[in-house]
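For this depiction, one protein chain was excluded, whereas all remaining protein chains were kept in their positions.
By written order: A and B. Residues from 1 in each chain.
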Amino acid sequence: MDAVTGWWDDYFWGSMIVLQVFFFSLLLMVLFGLIGAAAKLSDNRLAQKIAGAYTVIFRGTPEILVILLLYFGSAITLTAIAQMFDPDIKFIDVPPMWAGTIAIALIVGSYATETFRGAFLGVKPGSIEAARALGMSNLQTFIYIRIPEMWRLALPPFGNHMLSLIKDTALISIIGLNETFFVAKQAIGTTGEPFTMYIVVGCIYLAFSTIITLSVMGMEKFGARTGEGAR
Amino acid sequence: MSFDLSLITESIPKMLAGIGITFQLMFLSAVLGLILAVILLLMRISGKWYLSWPAQVHIYIFRGTPILVQIFIIYYGLPQFEFIRDSVFWPILREPFGCAVLALTLNTGAYVSEILRGGVLGVDRGVLEAGSALGLSARQKFIYLTTPIATRLALPAYSNDFISLMKATSLASTITLLDMTGIARTIVAQTFAPYEVFISLAIIYMILTWIIQKSFGRIEKYLSRYVNP
Partner (left out) sequence: MKFPLLKSLAVGAVALFAAGSVSAETLRVGMECTYAPFNYRTADGELAGYDVDVAKGVAEIIGADLEFVCQQWDGMIPALLANKFDLIVASMSITDTRKEKIDFSGPYRDSVGRLIGKADADWKLFDDSGAPIAENFNGLRVGLERASTYENWFNAKLPGAEIVLYDGSEPLYLDLQNGRVDMIMTNPMKAQLRFLSKEAGNKFGFVSPAISEVEFFGIGVGIGLRQGQDELRERLSAAIRDLINNGSLKEYALKIFPFQIHNDEWGKG
């Protein structure tokens, strides 16, 4: 275990990076999931097709591949897009942290699209009718009726999505992000004790996933406080 | 950006050469994982703490840590110990294939056991009560009533896990296995053309996913043939 001394602070900073990636990709994942679900539920056939393609592509491709593609391809695509607006820009680059964050947000977002879609479909039609009867606008119905009800239904699978997010951060080490797994690889270079180093990484991730699971359980209890279920 | 189509047509056959390893990893881990999952499930619902608790610990650890870390611990970490290298398991653990199968089995076993448990919990109590009324023992109820219904309920979630398993096989490339992803990375390293190679690889995986989804759809239809809509 003494091999780890001296590396604790590196592991700490690596964990901070994991948290940073987690929070940003969480926000993006919810965004992508909501947009995707809305597109699938809308009447617009083009939106449905695009959302359908989104889920097929990102559920069907291994995560490691999406990360590598976004990392190498991002510069080329973004530069091309940017040059449409401002021909003087030589190149745009996306640093590994953002390439990785966006990649895993896109991946888990495609699963979240299905989860949110199912949850939206589970909102009681009676509540929507009541909202109409009260004269609420579409936006008001969405914010005050649909989202709270849908959220309770989506919570258990959403908890799984959050777990997937935090575990996928380990894959971003492949493109050089200095999170805990990469720290371990560098530490092994100097200490030569792979088992110890990787176990530390495992424990750190276990701690994170435990916190997430407990939070989700707490949120489920909070959401179920009225005792109502789906009909 | 020049899109080198000839590179794509050259690389696809090379990558498909790795599909054998991908399939072997997938099916072997799926079968072993399913067996492990059933064992874990029975331990979980046994009601005896000395069976239920180890199962829960296994599930907790393997669902709570990234699979890449699990693979690395098994492949690079275990040989650090003398007793592993002298043990009877060494011929398996020595090979990257063996380590990959072990890691994938332990991982998918944990996930699938939870999926099966969800299926078991979803069986209508009325059916089980009817079974008791007919005089079936607990064991008979489990085999003839719970299992068929739970299987049908668990199938959608299981198909998702099966697809995840297929995608996880690509991680075996990080421990020197030349599956499709491993071959792709070698091609990229020699040609310096990541875009073309990785996009073709992604398309191959998407086709595989589509095939798996269709197959599971068929199985679901078949199992639900007596269920009223």
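Keep in mind that, in the parts below, a contact is a pair of C-beta atoms (placed from the backbone, for glycine too) under 8 Å apart; a residue touches a chain by one contact, two chains touch by 3 or more.
Computed from a predicted structure; not experimentally measured.
Across the entire complex, contacts from the unshown chain go to A, B. Within the set B:Val31, B:Leu121 or B:Ala189, the residue that contacts the chain not displayed is B:Ala189. Residues of chain B that touch the chain left out of the display are 76, 79, 85, 94-96, 174, 176, 178, 182, 185-186, 188-190, 192-194. Remark: the residues of chain A touching the chain excluded from display are 6-7, 9-10, 13, 68, 71-73, 75-76, 78-79, 81-82, 85, 89-95, 98, 174-176, 178, 182, 185-190, 192, 194.
The rule is short, and it goes like this: only the chains that are shown with their structure count from here on.
Chain B has its Cα centroid 22 Å from the Cα centroid of chain A. Within the complex formed with chain B, the residues of chain A that make contact are 56-57, 59-66, 68-69, 72-73, 76, 80, 163, 167-171, 174, 181, 188, 193-196, 198-199, 201-202, 205-206, 209-210, 213. Chain B contributes residues 1, 60-61, 63-70, 72-73, 76-78, 80-81, 163, 167-168, 170-171, 173-174, 181, 194-195, 198-199, 201-202, 205-206, 208-210 to its touches with chain A in the complex.
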